[in-house]
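The structure under discussion is supplied below as structure tokens; questions concerning it will follow.
One protein chain omitted, others in place.
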Amino acid sequence: MEENTVLDVKNLKKYFMVKMGFLKSLLSKEQLYVRAVDGVSFRIGEREIFGLVGESGCGKTTTGRSILRLIEPTSGQVNFKGSDLIKLDPTEMRNMRRRLQIIFQDPYESLNPRMSIYDILAEPLQLQHIAEGPDEIIGLETKVLGEMGLVPPEEFLYRFPHELSGGQRQRVAVARAFIMTPEFVVADEPVSMLDASMRTEVVELILGMVQKLACAFLYITHDIALTRYICNRVGVMYLGQIVELGLTEDIVHHPHHPYTEALLAAVPVPDPTARRREIVIKGEVANPINPPPGCRFHPRCPYAKGRCGKEEPKLSPSGKGRTVACHFPLE
Amino acid sequence: MMLRGYLLRRILTSIFILWVVITLNFVIFRVIHPVGDPSQLIIQPGFPPEAREMLREIWGLNQPLFPDQYGKYILNLLTWQYGYTFSTPPRPIGPEMAWRLRNTLILLGMGLIGTVAIGLPLGVLAGSRRGKKTDVLVMGAGLLTWGLPSFFLQLLFLLFFAYYSNVWFGFQLMPFGGVMSYPPPKNPIILVGDVLQHAAGPVITLILISFGSWALYARNMIIDALTEDFIVTAKAKGLRERDVLYKHAFRSILPPIATMIAMAIPGLVTGAIITESIFNWPGIGQWYIAALNTGNHPVTQAVLFNFAFLMIIANLLSDVLYGLLDPRIKVGVRR
Partner (left out) sequence: MGLLDVENLTTYFDILRGEVKAVENISFTVEKGDAFGLAGESGCGKTTTALSILRLLPQNGKVISGEIHFEGKNLLEMNPEKYRKDIRWKKISVIFQGAMNSLNPVMTVGQQISEAILTHENLSKEEALDRAGKLLDLVGIGSERVERYAHELSGGMRQRAIIAMALSSNPSFIIADEPTTALDVIIEAQVLKVIKDLQKKLNIAMAVISHDLSMIAETCDRIGIMYAGKIVERGDIARIYKEPFHPYTKLLLGAFPSILGPIAKLSRISGFPPDLLSPPPGCRFHPRCPYAMDKCGKEDPQSIHIKGEDHFVACHLVE
């Protein structure tokens, strides 16, 4: 695992400035920040799909985009095969882009409605000088569309996004990422807009491509149940931080962080006879401009003690291959 | 508290903008040669140069531009008296501006109120009956008159209601122009009626050519609003169709409409130019054209100053109205 690490994120932070009026900014000494991502660290190996799970606003999307520098992170390191992405100058970063790809959630938004499938797939190839002539491009395109189960591929090349169903569009979005033979891919909720019956196939296509290209894959999602079927390891995020990280099966069956426990208890189960678990936490997520002192989860935590409100817990080992940021981890 | 701070900030920036505008007006009309010196326009080449010097002295053009002419210019605007015309003898602009502005506001105010009062309800009605006969009829009529050039419609009006009605029926439905008959009627009630009769032509034509755009705008906004989930919810609650339409749909599009109305006010002044010329209505539009042609710069500057002032007031008004009508916008709080 250590030897074939593809991506190593260390202490990544992204603070967004809170906009204030001109006069107000003169009067108040302190500039306020939304701490969207506040010290996130993890690694992803070759052929590995790492999951980042959390509720909306926890910072998982910002993490994914900061790693690819689609938004500039505030600080931290993103070591990708020997170079720190954060330190690259714009030209170096542009050359690096071929090896880094992203798949977005909404195929209705991520595909330009005025471009044919041919153009959508050809654009990155031409920009990165991977293929020049139309014959070469068509060759690559039909190959990847075939791999995505859009058969016969020739029939799809000159269609436009609006002529495709949601499931087909998302396959095109996946194809656009994989046609570049990337070494690292971020997928932000790639199947959450799809109906359940469409989802499985797209998931299997992604799993297959990751093995085939031997790339590293960051899977960002709110759906922890589906994560079990996709990710070997997973990190659970709360208010800009990873609170628990480990093997997906271990975490799902034996959560060590109270937040993970609460999140799992809330997930509905497709079985009417399953025992209904009580929801143990109340209230809603705190404001990321002014997160609670100490452990950020302590105001909602049913097990919180005095120390939790004062001292911030660090991610520390808790069992085999697992780290937890909690003063009193569950056993 | 928040609102007061916001208003203060807006007023300060407004004053700054106004200063920029009037300074530009000064630079364009006084500094740039030869526009700046209207004595050239008036004096025939054969006249002795002393005559020209005399004019320059009467109009104060022989003084240095800065600070004398500029300072006087600013002072004149600040007192709302605008100084004197470039004519012989010079006349004070203030009193004439007052009654011309009043005439313009009467005409265009009635035009705007009429346009909104007719255009909006028709648009809402058409939008709520999308695709039906009412919709097609309203939109057809609105687009037809909207597409007509205003002067053409206005000349037709003059031709039929002031001229042919007299020729054919021996009765002049409306006068050829002016604000009131001469001499004006003594009885105040008859006077109001007389003014209304004079204003009818220009006001009706103004409404005809502009209600269509308002109706179309309101219609499209209502159609959008009617597809919102809260409209379906309101219907499911058992509300009457009329209440769904007005209490929910129309109320939700009111903030942008109020803004539009406020922002239409300065547009009126520019719209005044053609209408006032055709109906010989002594307002500021007509005056502005005449002043431009004769190099009567103080008048041009005074009209433009009032226009800029109106623009700024309208802007402020539209922002405040939006904040009052839409709870999502807190005036003075930046998001």
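Chains: A and B, in written order; residue numbering restarts at 1 for each.
Keep in mind that, in the parts below, a contact is a pair of C-beta atoms (placed from the backbone, for glycine too) under 8 Å apart; a residue touches a chain by one contact, two chains touch by 3 or more.
If you're wondering where the values come from, they're calculated on a predicted model, not measured in any experiment.
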{"item": "Residue among B:72, B:102 or B:240 that touches the chain left out of view", "value": "B:240"}
{"item": "Candidate in contact with the missing chain, chosen from B:198, B:248 or B:297", "value": "B:248"}
{"item": "In chain B, positions touching the absent partner", "value": "130-131, 228-230, 232-240, 247-248, 251-252, 254-255, 325-328"}
{"item": "Residues of chain A in contact with the chain not shown", "value": "55-56, 165-168, 195-201, 203-204, 222-226, 228-229, 249, 252, 262-274, 276, 279, 281-282, 284"}
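Keep in mind that, in the parts below, only the chains that are shown with their structure count from here on.
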{"item": "Length of the line joining the C-alpha centres of chain A and chain B, rounded to whole Å", "value": "55"}
